[in-house]
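Below: one structure, written as structure tokens.
Every protein chain except one is present and positioned as in the full complex.
Presenting subunit A:
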Amino acid sequence: MRLQLLGAGGGRLGSLAGLGRSGAGALALPGCLLYTRTGAAPHLTHDTLREVRGVPGVAQLALPALTEIHDVLEEYKQGAAKFMGMPDAVLYCSLHDPVTPCPSGYNTNKTVSLWGSSGRMEMTVSKFMDVQRAVQPDWFQCISDGDTISGEAGKKRAKKSVDRSLSFLDMCLQLQEKSPELQGSVMFGAIEGGDILEERLRSARETAKRPVGGFLLDGFQGSAMAKETKLKLIASVTAELPEDKPRIIHGVGKPDEVLECIERGVDIFESFFPFQVTERGCALVFSYDCHPDPEATVLTQNGAQDLEKNDAQEDQDEVAKADPEMTPFEIFLKDKKYHDDFGPLLEGCSCYCCQRHTRAYVHHLLVTNELLAGVLLMMHNFQHYFGFFSAIREALRDRKLEQLKKLVLGQALQGPARATL
């Protein structure tokens, strides 16, 4: 795996090459991973995923679902990627699924608890490495203690998260040396430390001393940490990390937050956010085209108009049913007002859904609980999100990151269409 930076200002523009078994895999940076859930991109099969443009070269798979079929993978022997029908994919195995909540208080000095469909699974270092041997990931997050996000973690708990994670890391590195199945796999060290600067720095420095292939910034999920603290810690952590190794962050997905993290030295994000948008019956419509071109202006205006309309509908009972987690970057297609809207989800979008279908059709599919609603929304939301990362890279290349930031942050401030009850 080789990381090459192109030295643009405001972010680490570059690429990762030489990925995967074949060595032919690549990932443009800053970039995101393809989110998968129990063995596939959510709602999508191979042929529908193929219709999505800009699918990243690395896919994320969460360990809990794989642990539940550990015995199956052991017998299969050919690794999780092939089992999922994606033999050529570069696979990153994260410890947790970003969308599944992880109840607090279950980790110990020797174990970390994972949460899957069958409930809690207690992992020791040895069990963890057993499962990874069956998974045969290209990249994997080393088992770590990230249980500091509840907001109740004090300095002591933060210190523990760092101590435990380093101890796990050293044990796993030793075990990896003895595992032929994992010789081609790259271990990512987790940076822990809760919201305590001292601990975060310690975690970063100590982890950087180990022979890991990359880093992941953990414990920044959720909303318990104050935004200023979060951003400050991220910047401080990345400053301690070597330039030539990639930095993944978990739990950050909203466009404005993505930009803030990129400015602070983060390279890779997850793509669970477009999945969450899909699950609440919404479509991403935020604009990220900061090239002043007449057609693009219409795009921005259309997107902005829709987002403004979100506010105007507050007293209608349909809006009250919108998910409170809904962000200003999306529209709630189940809302009655779309039932006869014959425009595409987003004007100018080239995705399969926008090229062939209308908002009215997707609204109908949502109202009648048809499976196709999820398929079409996922295709759109993924393509739009991957397009966003492409726009970020382009902005870095053209030195227009500030403009892009202004455009995106402007849309973030419009205020979400929340339930007012």
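Note that in this section a residue touches a chain if its C-beta (ideal position, glycine included) is under 8 Å from a C-beta of that chain, and two chains touch if they have at least 3 such contacts; residues count from 1.
By our rule, contacts and distances are computed from a predicted model.
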| item | value |
| --- | --- |
| Among "Tubulin polyglutamylase complex subunit 1", "LSM10 protein", "Large ribosomal subunit protein bL19m" or "tRNA-guanosine(34) queuine transglycosylase", the UniProt name of the subunit that does not appear here | "tRNA-guanosine(34) queuine transglycosylase" |
| Listed residues A:R21, A:R280 or A:H339, member touching the removed chain | A:H339 |
| Identified contact with the non-displayed chain, of A:L27, A:L169, A:L376 or A:L404 | A:L376 |
| Of A:F140, A:F332 or A:Y361, the one touching the omitted chain in the full complex | A:Y361 |
| Contact footprint on subunit A, counting only the chain that is left out | 45-48, 51, 69, 71-72, 75-76, 85, 339-340, 342, 352, 356-358, 360-361, 363-365, 367-368, 370-372, 375-376 |
